[in-house]
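Only one protein chain is missing from this complex, and each of the others stays in its spot.
Letters are used for the chains, namely A, B and C, taken in the order the chains are written, and counting of residues starts over at 1 for each.
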Amino acid sequence: MKRDALAAVALFALIAALPLSGDSYWMRLGTTMLMYGVLAISWNFIGGMAGYPSFASAAFFGLGAYTGAVAQKLGVPMALAWGLAGIFALAFAAALGLALLRLRGHYFAIASLVVAEVLRELVNAATDLTGGGMGLNLPIPRLASVQAQAVFFFYAMLALAALAFATTLVVVRSRLGFGLRCIQQNESAADMLGVNTTRYKVAAFMLSGVFVGVAGAIYASWLHYIEPPDVFDVLYSVKAIVMVLLGGAGSVFGPLVGAALFLSLEELVWRNYLQVHTGVLGLLIVLLVMFLPRGLMSLRFGVWGRA
Amino acid sequence: MLSLQILANGLILGGLYACIAAGFSLVWGVLNVINILHGSFIVLGGYLAFFAYSIAGIHPFLAILIAAPLFFALGYVLQAGLINRMIAAPVLLTLTLTFGLDLMLSNAMLVAFSADFRKLILEPPLGVLSLGALVLPVDRLSAMALALALTGLLYLVLARSRIGRAIVAVRMDREAAALMGVNVRRIYAVTFGLGALMAGASGALLAMIFPISPLVGPVYLGKAFVICVLGGLGSVPGAMIGGLTLGVVESFGALWFGPEHAVTLSFTLLIVVLVIRPSGLLGRKGYE
Amino acid sequence: MKRLFAGVALAATYAAAAFAQDTIRVGAPLPMTGPLSPEAVKQQRGYDLWAEAANAAGGVRVGARRMKVEIVYVDYQSNTPRAVQAAERLITQDKVQFLFSPFGSGAAKAASSVSEKYGVPTIAATASSAQVYDQGYKYLFGTFTPNDTLTEPLSDIVRRQSAGVQRVAILARNDLFPLAIAQEMEKSAKKRGMSVVYFEKYAIGTLDHASALTQIKAAAPHWIFATGYTNDLVLMRKQMADLRLEAPVVTMIAAPAYQEWIDSTGKLSENVSSAAWWHPAVRYSGKDIFGSSESFVKRWQAKYGGLPDYAEASAAAAGAILQMAIERAGTIDRAKVRDALAAFDETTFWGPVKFGSTGQIVSLEPPVFQIQGGKPTVVHPAAIRQGELRLGVK
Partner (left out) sequence: MGAGLSALLELSGVSRRFGGLRALSDIDLAVERGEVVGLIGPNGAGKTTLVNVVSGVHRASAGRVRFDGEDVTRLRPFQAARRGIARTFQIVQPFPAMTVLENVTAAALFAGGEGSIAEARSQAREHLEFVGLAAVADQPAAQLTLAMRKRLELAKSLAMRPKLLLLDEVNAGLNSVEMDAALGLIRGIAARGVTIVIIEHLMKVVLSLCSRIVVLHHGELIAAGAPAGIVQDERVVQAYLGRRYAAAQAAGG
């Protein structure tokens, strides 16, 4: 516990030094990486620990982004709007979890995937509140300079990632983490041993939603402009999963390492292949799955592992 | 009268949907693989029909005959060569695998065909059939009929042929089928081939109706998800019922709630059905 | 992890090393993959044609020197945040001097904050919404007039042509530009005393318009106004015919301006009207690299075959305008070029170009046209009219 915590503090201190480089593009990449980190760490609660293949990240992200944006549009201060986004995501995850976590395997995956689609269309349709397909503009925070803005959002995302990571450290060693492992291994046996599986799964789902919701709100403030297809992008869900698979290793650092690795790969491929970068990314994914199954499989997938 | 026309629209659309989903459902049910490639297969089938018509003047109805063996071979090779290696892995990995393959295929199509939308225009057009005040486009109608015939044929193959019965046996109980001497891996490859065949053939049919572009794959894939859940996995009649249901629901949904909500409605329906009846409207229990 | 970062950094340096002093580098984030990718092809063609023309003439005159033009493309995957990221990458990593905005109003607006931050003069070739320009930014300029400059003349012509057009049905894609223009249409129609009997949006990715069209048929409108991208409007036109939905006037925006829409609808394109910011039939004699509109079209046909559409022409115009501004400024100093753009008042092949106080062009009169005999025929403005608006779309 202590060793992990120390390593984490060192890692985050290292990341926190990035603004010293003074390069705004690196700042942007750093902020994106931390956002990816939040996505991966959060997915790990429900996907890695409880073993439920959730594709709901995009739903939480979009919900958070729009909650934060609409709240700010209605005059709520930024920090409060972010908090509100977290609360909305938390409550939504609780309600959604109660309904969907009874499903297993592919069925849960599909249902959670579709939630983002439904939310996107609802947001799209609520033109009065959200601007619908025309998108939504956010007030630009009154900060000294654009550079200061970049630094501010970087640290905001860093703080969120650190919080999510600290939560992982605590959960892994808690009753909740233990119970989730039992559920992941054999849900009905866990039930027979006195684990309140519904409550634990919903708790994990809520943890997987709350930080992503706040990340969405920070992201909306950072970009000043959001539109439904961008924030309810199914790729947020897919990327979260791929990152955890990549970093994997079942360790608490897995998601973080996966996020850094994935962003680096994405950036390298994007830079070097103009027309075929998605194809190259696809090839990389295929190769990883085919030839690094050990690395990828070190996470045990519980109920959905068994066909 | 309005309702009657909308019901007709919905049923015709639903017939096409059934064909989109049949192969996807089969692969999901038998292999327990969510084939993300399915949408791109349909698009590829569309391009095949488009070029067959624009270059060689081959009617899309005949293009199916070319598409069928080609796509079967493509699917068979893909499964035997790649996916079979991963078949025992957790479902999320096979899903990720087909997702990666799909990124490659759709990118390849983008480079090869460009993103421009194309449309196969039959010359002369097949026209419109009028039944009183009811109007039915003949191209859609015949494509639907052919789609349903194709789906029916798949059903017959599964029910009557030796290989079809082996597929059904593997779907019911993999271990037992293996004990009875069924070569499970070969059955997987054949099943995936059949799935690809259905995708390619339905793509060829849809080319007459929808504009084709590498970008529309995900739209078809989304429909296939919904239909599978509505109808239940791995069952061909399920895909038919699911497809027709979706077509009618979307049509009346657009009428009652406005066209912007038609898609939302179908997805909401999916979630509700999953929560209330996880095995689908026709499905049997016991599938994971 | 550190090693990977080092790898990325290495790649970045490698990319930047390609930068040479005697070229003008212009960044162009384009949606080469994803749903908007058909649009990227058009933009790229326009930019390329300009760069080719400028370089063939020896380069851009900068004071006494001549500098070659190089356009640096980045794919932003049809994803707005990526577009912003791409813009920042182009400025900070690829060291471009100037920028062309990403496609459409939304992405252009989002990316404009980045170019403003670095003081990079940026020309938006496809952003029409007034909200893109009213942020008080000084470095953003656009070649499209606001949306109502399309629907207003259109409504006037229809009104003039047939007083009987009273009932209007509007079906719009729920997306930034298609929805905005549909809302302008509603205003224009109401202003002229027409009644809007149907106004619905359809979701992105809609595969079937039969229900909406059946309802429109039941409402028996005189004028059907539909918006969307090429694929939407191909499908919709086909389904209108399938359902025998006919009306005196059918307007679709923006697809009929594109040759692929005409190709994909075949005979069904006949008599469908539309409006756009530019049309190959316009006749301006410009002082830009392309000279007159005719010579631009010729040059286009020589390179690509086929006629350029407004989006393609706008991209080329963005380049031509930037070139003139640089030559006027006599330097590639960003602030000076920006001032030259703000003071710009010249005629180009694209039309008279003068940017208002917000940076959006104010001097253009967008043409209205109708597909007649498989070809777009201009029906407005009077100066370049090729024919009269015909009624009846079957």
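Everything that follows uses one rule, which is that a residue touches a chain if its C-beta (ideal position, glycine included) is under 8 Å from a C-beta of that chain, and two chains touch if they have at least 3 such contacts.
The model shown is predicted, which means the values in this text are computed figures rather than measured ones.
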Fill in the blank from the handout: Contact partners of the omitted chain among those displayed are A
Completion exercise
The one of A:R28, A:R181, A:K201 or A:K239 in touch with the missing chain is A:R181
Handout entry: Omitted-chain contact residue, chosen from A:A56, A:V195, A:L263 or A:L288
Key = A:V195
Practice task
List the residues of chain A that touch the chain left out of this view.
Solution key: 173-175, 178-179, 181-182, 185-186, 188-197, 300
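We adopt the following convention: only the chains that are shown with their structure count from here on.
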Problem - Category of the chain touch graph - line, ring, star, complete, other - result: complete
Completion exercise
Relative to chain B, largest Cα-centroid distance belongs to chain C
Problem - Between the pairs A-B and A-C, the one where more C-beta pairs touch - result: A-B
Fill in the blank from the handout: Averaging C-alpha coordinates per chain, one finds the centres of chain A and chain C separated by a number of Å equal to 36
Problem - chain A and chain B, separation of their C-alpha mean positions in angstrom - result: 32
Handout entry: Residues within chain B bordering two or more other chains
Key = 107, 110, 222, 260-261, 263-264
Practice task
Could you check chain C for residues that touch two or more other chains and list them?
Solution key: 33, 35, 174, 201, 203
Handout entry: Interface residues, chain A side, partner chain C - complex
Key = 23-25, 28-29, 32, 121, 124-125, 132-135, 137, 140, 146-147, 219, 223-227, 229-230, 233, 257, 260-261, 264, 267-268, 270-272, 274-275, 277-278
Problem - Contacting residues of chain B [partner chain A, same complex] - result: 28, 32, 34, 82, 85-86, 88-93, 95-97, 99-104, 106-108, 110-111, 174, 222, 225-226, 229, 260-261, 263-264, 267-268, 270-271, 274-275, 278, 288
Handout entry: Residues of chain B touching chain C in the complex
Key = 2, 5-6, 9-10, 13, 107, 110, 114-119, 121, 123, 128, 135, 137, 140, 209-211, 213, 215-216, 219, 222-223, 250-255, 258-264
